[in-house]
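All protein chains but one are shown at their positions in the complex.
Take a look at subunit A:
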Amino acid sequence: MKKILMLLAVLGLMGGVATSASAGPAEDLKQFRDFFKKKFPTVKFDEFANGLYALPGFEEYRASWNTYNEFPPYEFGLANGKKLWDTPFKNGKTFASCFKNGGKNTAQHYPYWDEKSQKVRTAEMDLMDCAKKNGAEPSFLKADLNKDTKARVQLAELTGYFYSLSKGQRISIDLSKPGAVKAYEAGKKFWWGRRGQLNFACANCHVDLAGKNFGGGQPLSAGLGHTTAWPAQRLDWNRIETIHFRYMTCNKQVRAKPLKHGADAYTNLQLYETYMSSGLPLTAPAMRN
């Protein structure tokens, strides 16, 4: 009798696991938020948009970050992006013509699922396609974005300016299509999957160990609010960079082979991360450690 009861209990447990694994994005989001709410009870929800500077114990980082923000070094990059955005193509149109509302207050819906191409589209992709469609030839169209820093930074500056037009808008991602959920699941798998010689998942550092400082002036940020600041300028790099470049460097840090800039796995991951930050205000471009 006891054995049967045990068996039933085990089966019940397994059933429980199975249902939680098949839970939809909305429940994942709730769990994700609740986890960080419990982990950092003193941090207000909106503050998570400020990355690691919002976390307790990093007051000194916060102070130096505030000083940086008085005269942010990304202003030059942003000015370059604005210039590119405002310069008309040969046909007289500008980048603003490719976006709803002239590009204002639309970035909070990026990345989005495109039914036509059955792929996740990022702001970078839309900007590149916009240039292509209008016959312009900025350097980032043809260059290898994995290697050509100059071209990639140009793209990042343009994207940064596009995001700055939506500053303060709250992230809302549409996952109503089944394809979008599929891409979301793929991104989720990437986030929780271990990789590299060090065998780390994104989640190991940015969920379990978030808020810890292992030295080197690089405390670990919380996964909640990860995408709000990107494209961002890091003190380490001294230039505005795209979020995919950040993913590449993160992969390198766990001794994994980085994927290509614009790879499907990265766009899916971006979709997952952005969805997990739903409801947070956009702060891009911003300074990061």
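Assume contacts are C-beta pairs under 8 Å (C-beta built on N, C-alpha and C of every residue); 3 or more make two chains touch, one makes a residue touch a chain; residues count from 1.
Everything below uses one rule, namely that contacts and distances are computed from a predicted model.
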What name does the UniProt record list for the absent chain among "(2Fe-2S)-binding protein", "Thiosulfate oxidation carrier complex protein SoxZ", "Peptide/nickel transport system permease protein" or "Molybdopterin-dependent oxidoreductase"? "Thiosulfate oxidation carrier complex protein SoxZ"
Among A:27, A:46, A:75 or A:129, the residue in touch with the chain that has been omitted: A:75
Need a quick check: the contact residues on subunit A for the chain that isn't drawn. 70-71, 73, 75-76, 79, 238
